[in-house]
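The block that comes next holds subunit A.
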Amino acid sequence: MIPSAAFLALAALLFVLGIIAFFVKKDLLTQFMAVEVMLNAGNLAFLALAKGFGRADGQMLVLFVITVAAAEAVIGLAIIVLVFRQRKTIRTDDLKDLKG
Partner candidate 1 sequence: MSTIIAGLPLVTIVTFLPLAGALALAFVRSDSPRTVRAVALTVSGLTFLASLALLAGFNGSSSLPQFVERASWLGRGLDYHVGLDGISLFLVLLAAFLTPLALLSSWRAIEDRVKEFSIFMLVLETGMIGVFVSQNLFLFYVFWEAMLVPMYFLIGIWGGRRRIYATMKFVLFTMFGSLLMLVGIFVIYAAYHRATGSFSLTIGDLAAAPLPPGLQTWLFLAFALAFAIKVPLFPLHTWLPDAHVEAPTAGSVLLAAVLLKMGAYGFLRLGIPLFPQAAARFAPALSILAVIGIIYGGLMALAQKDMKSLVAYSSVSHMGLIMLAVFSLNFEAVEGALYQMLNHGLSTGALFLCVGILYERTHTRLIADYGGVAARMPVFSGLFLMAMLSSAGLPGLNGFVGEILCFFGIFTANKVLAALAVSTAILSAAYLLWLYRRVMNGPLKDPDDDRLRDLDRRELAVLVPVIVLTVFMGLFPGTILRKMDASVARTIEALRTRPAVAATMNPAGLATSEAARVTGSER
Partner candidate 2 sequence: MSDLFWLIPLVPGASAFILLVFGRRLPRAWVSWQAAGAVFLSLLLSAAAFIGLAGPGAEPQGLTKTLFAWIVSGSFRTAVAFHFDQLAAVMALVVTGVGFLIHVYSVGYMAEDGRYSRYFAFLNLFTFFMLVLVLAPDIVLMFVGWEGVGLCSYLLIGFWFDRPAAAKAGMKAFVVNRIGDAAFILGMLLLLASVGGGSFRTINDAAASGALAPGLATLAAILLFAGATGKSAQIPLYVWLPDAMEGPTPVSALIHAATMVTAGVYMVCRLSWLYAASPAASAAVAWVGAVTAVYAATMALVQNDIKRVLAYSTISQIGYMFIGCGVGAYAAGLFHLVTHAFFKSLLFLAAGSVIHALGGEQDMRRMGGLRKHLPVTYPVFLVGALAISGVPFLSGFFSKDAILTSAFAGGHYVLYGLGLAGAVMTAFYMFRLLFLTFFGPARSPEGAGRHVHESPRVMTVPLVILAAFSALAGFLGLPALFGERVYLFGRFVGWAFAPPSGHVSLSVEAVLMLTATASALLGIGLAFRMYRRSTEIPQRLARRFPALYRLLAGKYYVDEAYDAVVVRPLLRGSGWVYERFDLKVIDRTLDGTAAAARSAGRGLNVLQSGLVRDYALAFLLAAILFLGFLLI
């Protein structure tokens, strides 16, 4: 059997990769994908811990997270499409309206 620690390590790795990707990438879409990766990394972590402690709570949470991620993806992607229609760009460096 693969020890749950390995899954946790993988989850951590995925999370960090997601973070790095978020900061390295310059366009909204790929940054969004990075966020999805981070979410899934979290899911993996939950599952690993659920298996490790033998509890079902973790798996329940994963279902929640997947659902929420899906809903968030819908809205987020819709926003990205709208932004693109308005600004003709999805480079985050160009979207600086919140600048104080």
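A quick word on the picks: all candidates are chains of the complex that A comes from, given by their letters.
Side notes on the structure shown:
Just so it is clear, a contact is a pair of C-beta atoms (placed from the backbone, for glycine too) under 8 Å apart; a residue touches a chain by one contact, two chains touch by 3 or more; residues count from 1.
Just so it is clear, the model here is predicted, and its values are computed rather than measured.
In the assembled complex, subunit A touches candidate 2, while the other choices in 1 or 2 stay out of touch. For subunit A in complex with candidate 2, the touching residues are 19, 22-23, 31, 92-93, 95-100.
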